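What follows is a single structure, written as structure tokens, with notes after it.
Note that one protein chain of the assembly has been removed; the remaining protein chains are unaltered in position.
Labels run A, B and C following the written order; every chain starts at residue 1.
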Amino acid sequence: MSFFEKLKSANNSVWSDYTQHEFVRGLQTGTLPRGAFEYYLKQDYLFLIHFARAYSLAAYKADTLAQMKAATATVSALIETEMALHVQYCKEWGISEAEMQKIEEAPENMAYTRYVLEKGHAGDILDLYVALSPCVVGYGEIGKRLSSSPETVTEDNPYLPWIEMYAGEEYQEVSDGAIKQLEDLAEARLTEARFDSLSKTFREASRLEAAFWQMGLDHKAA
Amino acid sequence: MSFFEKLKSANNSVWSDYTQHEFVRGLQTGTLPRGAFEYYLKQDYLFLIHFARAYSLAAYKADTLAQMKAATATVSALIETEMALHVQYCKEWGISEAEMQKIEEAPENMAYTRYVLEKGHAGDILDLYVALSPCVVGYGEIGKRLSSSPETVTEDNPYLPWIEMYAGEEYQEVSDGAIKQLEDLAEARLTEARFDSLSKTFREASRLEAAFWQMGLDHKAA
Amino acid sequence: MSFFEKLKSANNSVWSDYTQHEFVRGLQTGTLPRGAFEYYLKQDYLFLIHFARAYSLAAYKADTLAQMKAATATVSALIETEMALHVQYCKEWGISEAEMQKIEEAPENMAYTRYVLEKGHAGDILDLYVALSPCVVGYGEIGKRLSSSPETVTEDNPYLPWIEMYAGEEYQEVSDGAIKQLEDLAEARLTEARFDSLSKTFREASRLEAAFWQMGLDHKAA
Partner (left out) sequence: MSFFEKLKSANNSVWSDYTQHEFVRGLQTGTLPRGAFEYYLKQDYLFLIHFARAYSLAAYKADTLAQMKAATATVSALIETEMALHVQYCKEWGISEAEMQKIEEAPENMAYTRYVLEKGHAGDILDLYVALSPCVVGYGEIGKRLSSSPETVTEDNPYLPWIEMYAGEEYQEVSDGAIKQLEDLAEARLTEARFDSLSKTFREASRLEAAFWQMGLDHKAA
């Protein structure tokens, strides 16, 4: 079993709570309230910035030049490409960049992003990447599952492009790369004694991801 | 107007939301559900640890030896004295240390503590102390106000010792010291251009403090 | 006077010791022992990595998205372009990449790079960029001065390409950009009270840069 599989299997129910959250089911069936998705999208703009900061920190903390290059490529992809795509995508939902820039950051957003960043400072690069993994890999898993599920509504589902993006080859490569990288870091730095602590990080990050979905649902009317 | 007064006055309504939160009114009138307070106490145990970590970071980031000594004295006070007092106090509420050590950290706890710590890494010692101030100074203000308010129920109010502790001379000195320290740091490091960012930090930290009270209310049955 | 000019003028003699170091005069006259330059080039390979780490830290600590993009662009330029150019340039001097990867880092290299990085952690982004500035701007100044000086030997000077690179438009833009950025950060974060501390950072970083040249001279036979 890979390290990532071990993390998941040690946190089965939290992982399900996150990856099969009501918000995700709403994406699948197309019944997610538009307001929930829109609030999620706006928060995701701020999320991306902190996510890029986390990879900048990873570049700083890298053990090797190859790791540093990989992390920096992710930062560049996030702040140059992903944010532009996000802005473009949000425009299609009627949300302007100006609107996103002035939104108040939700506590759920702060909780997850700062948890990840602080874990990175307190620990080593393995701690940091474990904290990031529920997001990077979880979205890949959600995209793949929804895309291949017969229960996924494909007609008139406004969330289909979102599903297809994360199910798409490009994102799946990102997600597979993250699993591979975690494997390499675990080989270098994982000890039996550290597993519980890393598993806890994984569990807490997954819970905070689930809370991020819930934040969307709770603000559906916002 | 002192720097701290400026921060408060720029964030009036958030500051009221926090310092006059329903949880605080419940402490004042003695009507706060015991379960709410007990959950708060358990989370506060974990909070104290992260709070001490924040002062360790402050000691590291100190500009002067005097600042370093002050921050270290706070760390020692927190992990040696305060935590022991907290454990003792919790015992009176029927909560054992073992119980506190195994509690799952609430997202609201993670949000506030990690926000403060991460702000400290990203910025300088002024950023860090501004993020800490709603807690340190806010509790002093709450204690003082409740202790001198005619609306405060003093008979059969199980929360009176809590109020008296924060209204007490010892804590008031801590709180006054924190205001003074913030003033000194502002004199050294505050620019007009930084005020908005520091005010935002103050606002967000105050919101996260209010959410910490709300967490108690929401778990009253837990 | 710009902030950078103020830093320089407060540290005149240290700045001269660095920018007019015997090593620099050796580059100008072409009399620098080859061994000194070669050792310098090998150490510079490791230096570039730590320099890129410093900009990764700057990207993490950035106050704005624009600052973050600028810092990340520098990291990418360093680890993708500059290091490849450096490897190529070293090859012309008969130094292979394998040789550079196994070199023992000189104490002078460690002193400067770790000083910069640690200053970045302890302080804010202004502290970090001030610590970086003697390198970024100093090389631009040296290149420009040597390139336009009548005392510079242009015939059979093996160091002329080095001089021309730093005198070139591309590097001068980098250097001018760094001065401009420092100006912006100073406008946002400089206070009278901080000047002495920042000036000390500038002075120490300049001294460590001078020691980096000296390291080359001392190892001329290595």
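By definition in this document, contacts are C-beta pairs under 8 Å (C-beta built on N, C-alpha and C of every residue); 3 or more make two chains touch, one makes a residue touch a chain.
Note that the coordinates shown come from a computational prediction; the quantities given were computed from them, not determined experimentally.
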| item | value |
| --- | --- |
| Neighbouring displayed chains - absent chain, whole complex | A, B, C |
| Residue among A:R25, A:H50, A:K144 or A:R189 that touches the chain left out of view | A:R189 |
| Candidates A:H121, A:R145 or A:H219 - the one touching the absent chain | A:H121 |
| Option touching the unshown chain, where C:E22, C:E80 or C:E105 are the choices | C:E105 |
| Residues in chain A touching the chain absent from view | 60-61, 63, 121-124, 127, 187-191, 193-194, 197 |
| Chain B residues touching the omitted chain (full complex) | 49, 52-53, 56-57, 59-60, 62, 65, 68-69, 71-72, 75-76, 79-80 |
| Positions on chain C where the hidden chain makes contact | 53, 105, 107-108, 110-111, 114-115, 117-118, 121-122, 204, 207-208, 211 |
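Please note the rule applied: only the chains that are shown with their structure count from here on.
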| item | value |
| --- | --- |
| Central chain (distance from its CA mean to the mean of all protein CA atoms) | A |
| Inter-chain centre distance, chain A versus chain B - centres from mean C-alpha coordinates, in Å | 31 |
| Between chain B and chain C, centroid-to-centroid distance (C-alpha), Å | 44 |
| Computed distance of Cα centres, chain C from chain A, in Å | 37 |
| Chain B, residues touching no fewer than two other chains | 121-122 |
